[in-house]
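Every protein chain of the complex appears in place save one, which is left out.
Note that the chains are named A, B and C in the order they appear, and that numbering of residues resets to 1 at the start of each chain.
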Amino acid sequence: MTGTVVRTRELNLVGAINEALRQEMEKDERVIVLGEDVGKNGGVFRATEGLFERFGSERVVDTPLAELGIIGSAMGLSIAGFRPVCEIQFDGFTPSIFDQVVSHLGRIRNRTRGRYSLPLVIRSPHGGLIHAPEHHSESPEAYFCHTPGIKVVCPSTPEDAKGLLIAAIRDPDPVVFFEPKALYRASRGPVKEEPYEIEIGKARVRMEGSELTMISWGAMVGTCLKAAERLSQNGTSVEVLDLRTLTPLDLDAILKSVSKTGRALIAHEAPNSGSWAAEISAEISERALTNLKAPVKRVGGWDIRMPLFRLERYYIPDVDRLLMASEEVLAF
Amino acid sequence: MTGTVVRTRELNLVGAINEALRQEMEKDERVIVLGEDVGKNGGVFRATEGLFERFGSERVVDTPLAELGIIGSAMGLSIAGFRPVCEIQFDGFTPSIFDQVVSHLGRIRNRTRGRYSLPLVIRSPHGGLIHAPEHHSESPEAYFCHTPGIKVVCPSTPEDAKGLLIAAIRDPDPVVFFEPKALYRASRGPVKEEPYEIEIGKARVRMEGSELTMISWGAMVGTCLKAAERLSQNGTSVEVLDLRTLTPLDLDAILKSVSKTGRALIAHEAPNSGSWAAEISAEISERALTNLKAPVKRVGGWDIRMPLFRLERYYIPDVDRLLMASEEVLAF
Amino acid sequence: MPLKTIVRQETQRLEILRYDGSLDSELDPHLDRKTLLEIYQKMIELRAFDERAIKLQRQGRLGTYPSVLGQEVSQLVPAFCLKPSDWMIPTYRGTGAYYGRGMKFRHSLLVWAGDDRGTVFPEENRDMTFSITVGGHLTLAAGLAWAAKLEKKGAVVLAYLGDGATSKGDLHEALTFAGMMNLPVIFLVENNQWAISVSRQKQCAAETFAQKAHGYGVFGLQADGNDVLAVFSAMQQAISRGREGKGATLLELETYRMANHTTADDASRYRAKTDLEAWAKRDPLLRLRRYLETLKLMDETRHQELVKNAEALVDEEIKAYEAFPEPNPLDMFANNYANAPKALIEQRSELEALLERKMRLGEIVEMPPLEGRFP
Partner (left out) sequence: MPLKTIVRQETQRLEILRYDGSLDSELDPHLDRKTLLEIYQKMIELRAFDERAIKLQRQGRLGTYPSVLGQEVSQLVPAFCLKPSDWMIPTYRGTGAYYGRGMKFRHSLLVWAGDDRGTVFPEENRDMTFSITVGGHLTLAAGLAWAAKLEKKGAVVLAYLGDGATSKGDLHEALTFAGMMNLPVIFLVENNQWAISVSRQKQCAAETFAQKAHGYGVFGLQADGNDVLAVFSAMQQAISRGREGKGATLLELETYRMANHTTADDASRYRAKTDLEAWAKRDPLLRLRRYLETLKLMDETRHQELVKNAEALVDEEIKAYEAFPEPNPLDMFANNYANAPKALIEQRSELEALLERKMRLGEIVEMPPLEGRFP
């Protein structure tokens, strides 16, 4: 391979994540993967497949079933100069680490006046629609986004997943990395072979348009694209913004798009009240009030426990709900 | 005492809470108080003072230092028919119970299809400005407000504290009851002697006005009142709304006031991004866009770890910050 | 006096029934024949169900399912030992525990089909839903036991957990409370040697889980979890302690997860076949059968009849499960609060509007009837 030829293949999202992990582990000895079932089993979604065989039991570590132990270990390792990437097996088990995340993870750099930094990544699957049991389909991002000192990322394409994960591993601060599990295998796309970074904190326009901005992240981006397609068939020009990073929020990109379209719809999977969509909605109205042709609309999960999976598609917004909401915004 | 004469005395906020606890324990044998140092010591703020002596060690229980144990016990007790009121000693230690709160507390009624309910109260001091160490001045309400199945209350006067706590204890669902610790002794006011309820979910206009609505809760209500006073001296008519309950949010009261004034400022102590103020701001702009004469303004803590207490007054909004923000809103 | 031993502790293991069906008569709990046969029948039914559930999942007629194969004794017998007024909280791997308490298989199927209507326990029981978050039910179990202690009616709480779950801080705080407050709770560790792909050896460096009891001042005991008599006997001991005010028990039952972790797992990726073969010899069903044979309570004919009846029962249950109408989406709004707040009423209307739209579009043909309490 020469330096100038960029080779690209199709990968699915979990494959892109796997590649990012492998390449960073090759490049940097300090990278350590830890979590439940990340070793021989390769992770329950196979995100760490092959790493144990390749890098051995010192760098790919099956931990006891103890999430505070996992996050605490990762914090200690990172303070001491390692670059741990820990996996919390499902979004629904991240509440087990909230105590450390809220009380310590994002505070230690400041508390120690910059003496210690925590270059670690917390990987966790995110969101619903894979017909899984309770606690396997959650969207807990708001809890993390409200917590200072950390960053929160949630890609929606294999390309972004690889570049953002590499950037997260190299980031000098803690990054929570949510992986839309519905897309692990469903989302396929071209991914460059060599390692590359995608800057954390930058949104990406996935579809250009002029009459309505749909803002989203994770698996919901796909639903937005489908809805946008349908709307465009009816002659409405929709811009779809994939946030990719939730904190730091790319307000510039959001405001740029909304200033153009004058209408914003934010779609996501979490209980809507107090969600990260609330922050985005508030920021838009607070900063671009005079540009708005209609009230900002949030479309999220209901403010109830997500039902078991037979009904999850009525909890998580689907194309119909996005269309209904869009019509409301457009008709204002 | 006859049924018709209403006796009233001055109490401070912690006294009102103490009285509510005592009266409910007298009325209802199922009420049990548990937590760290709530027994002989009467709680570190003396909120449970005298209860141990009055009701004994079976109903006023010093627990081991284990917050998951405390919340889990309270959940179990409540499912089995008791009415536990547990204390988490400081706001900054509530992250230790997030795991249960997010994963189970608000879900069990629904998960068991209504078979089991959890009539319990989680009491915790709230907010800053008492010159305390780290983790003793936090405002974690957003984490709770985003969580379905529970209610969140935060009074700002002795009268409300007593009535809301009694309502919380009698509520068939879990209530998180935040007590603004800066007001424990600083806030004094008339409180009726006999037990009474104040309805959960209802805000209260603390000052009437027509040009700007200040929305707040807890100790920040006092800061708003001071700022409103100052503004009114300059001829601006300000309405101050004390939310008292955070979830369920009294949107009617908020929209009623903002429709009248056309301007809203939301003041609170938590890191501003992703705060409960974001939800309120979003709701106002989403529902009352055409009534707004200026963008909604949020004034909260910065998105960083709160500094140790020498600088806390520059982290938590003070009258000057509210005035600056108000001027901005009024000048729009 | 300088370096002196101040505490001495022992951890014991109970085994009664040998693999060949013979037993240690000194410790025989002397179960009556009826009980033995009832347990055996339930074990056969459970195994028949388990096998079929896995098949249903493969056929796309069920969601992810966690098998209890090989754990029939450690699942059924503890639950079986309780009174209805006792509390029980199994884990997600709890089909046997619920069955031991009288829950119908149709409801287990509904749950694993992602249908909330499966959460139906016999009215008279104090059964709890399981926690999918591992260990998430343990401090709650302590709270139930606290209530039972205050009630003073001799009720106990049985909380199942796995070997993996022992690592969660929840167990620590639950045991701390249980020890300190002398609570009538049994923490039953079904040590099936695996937490998904993580082996018992990688979970904890202590020799046994039972010995953890000493760190909390509670009673600890290990038993052969595939031995119906040992489990029965250990449970009787633990229950008596609870009823008599002697406090909590940490009971470790050694067994083996003979199946994949769930139908979504492939255990061949991480464990050796030889292990499985060794444990197959200790099969709890086979062992009880041999014992029943020595008692002349079982022979091939009777066994085959039980199997046939079990199959018929399971058929029946599957039929009943599949006969359930689709759930009404609006039902998700029921039972979230005693009185639904305004926001939920509004949101439910939104969902209603969506459903109407979908009916107009022909995406939904017919709305099923409503259940549950709202607002």
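What we mean here is this: a contact is a pair of C-beta atoms (placed from the backbone, for glycine too) under 8 Å apart; a residue touches a chain by one contact, two chains touch by 3 or more.
Since the structure is predicted, the reported quantities are computational estimates derived from the model, not experimental observations.
Note that of B:H135, B:R188, B:K202 or B:K293, the residue touching the chain absent from this view is B:H135.
Residue B:K40 is the one among B:R9, B:K40 or B:R54 that touches the chain not shown. From the options C:L62, C:M103, C:M128 or C:M180, the residue with contact to the unseen chain in the full assembly is C:M180. Residues of chain C that touch the chain left out of view are 1-16, 24, 26-27, 167-173, 176, 179-180, 182, 202-208, 210-212, 214-218, 222. Where chain B meets the missing chain, the touching residues are 36-37, 39-42, 44, 62-69, 92-93, 95-96, 131-136, 272-273, 302-305, 307-312, 314-315, 320-321, 324. Of the residues in chain A, those that touch the hidden partner chain are 32, 58, 63-64, 66-69, 71-82, 84, 99-100, 103-104, 106, 108-117, 148-149, 171-173, 201, 247-249, 251-252.
Here, only the chains that are shown with their structure count from here on.
Among the other chains, the CA centroid farthest from that of chain C is the one of B. The distance from the centre of chain A to the centre of chain C, with each centre set as the mean of the Cα atoms, comes to 35 Å.
In chain B, 99, 103, 106, 110-111, 148-149, 247, 249 are the positions where the chain touches two or more neighbouring chains simultaneously.
In chain C, the positions touching at least two other chains are 116, 133, 169, 336, 343.
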